[in-house]
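Here is the structure we will look at.
A single protein chain has been omitted from the complex, and every remaining protein chain is retained in its original position.
For reference, chains read A and B in written order, and residue numbers begin at 1 within each chain.
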Amino acid sequence: MAIDFSSPGLRILPAELPQAAATPAESSAEGTFGETLKEAVGNVENLGLDAHYKVASLLQGGGADVHDAMIAVEKADLSFQLMLQVRNKVVQAYQQIAGMQF
Amino acid sequence: MSLFSLFQISGSALNAERQRAEVATSNLANAETTRTAEGGPYKRHMLTFNSQPASQFHLLLADSLGGGNTPPRGGVRVGSVVEDNTPPLQRYEPGHPDADADGYVSYPAINPVQEMVDLMGAERSYELNASAVQAAKQMIQQSLQILK
Partner (left out) sequence: MSLLDNPVIAALSRALDLTAQRQVLLTQNVANIDTPGYHARDIDFGQELQRALSSAEDEQGDQDEAGRPALVREVPGLVERPDGNNVNIDRESLLMGQNQLQFQTDVALLRSEFSRLQEAIQGGSTQ
């Protein structure tokens, strides 16, 4: 899984994920997970940037209010956790399938 | 609307009320001062309060822009400290060193009761604004609770 360190949020590039897209049996399950994951990643980035912006303007003294920044940070944090959980599930599913012996 | 601006607003009020108290105290202390460096009796001092502009125009503008990033200041400041030009009280005391040719001494036109009332008013307002500072502090601390 390639991780891009150059951007503010931790990004896991979805293109690297579906190595298991080979077999047709998995592709339907992969579609659902993949889409959810892509959505999650997109959200993480947006919320992360928003939180970043609000905290910065709070520190600069006067734009955002403390509670705005807190809420933005919490939302970003939760969406990141959500994304991690989804990713874990995808990896688990892949490993289960890859581990099957015929 | 930033909660941090509250400290500035209340701070301005604390400052203004303190000056008001100082002026009242000074007037009280000098209620019987018949001779000053400028000659003549002590002149009562008064001060004026002005609110720092939070004009309707500003409010309307902020409202129509929708973003409203610049909250109106809305604090208070002391406009000026002026001398009261009420003519001094004349009392007939021929033996007094500051008596004029007719034996009258000029005393400052200060009513101690009025100054006391003013002083108490300043104190009460000061307390109010001090608790406003506490309120602001509490609210900001509470918002930190959002993150546990």
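Throughout what follows, contacts are C-beta pairs under 8 Å (C-beta built on N, C-alpha and C of every residue); 3 or more make two chains touch, one makes a residue touch a chain.
As the structure is a prediction and not an experimental result, all values here were calculated from the model.
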Residues on chain B that touch the omitted chain in the whole complex? 1-3, 5-6, 9-10, 12-13, 16-17, 20, 48-51, 54, 59, 62-63, 66-68, 71, 74-76, 121-122, 125, 128-129, 132, 135-136, 138-139, 142-143, 145-146, 148
Absent-chain interface as seen on chain A, which is shown: 39-40, 43, 47, 65, 67-68, 71, 74-75, 78-79, 81-82, 85, 88-89, 92
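We adopt the following convention: only the chains that are shown with their structure count from here on.
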In their shared complex, at which residues does chain B touch chain A? 1-5, 69, 140, 143-144, 146-147
Touching residues (chain side chain A, partner chain B) in the complex: 61-67, 70-71, 73-74
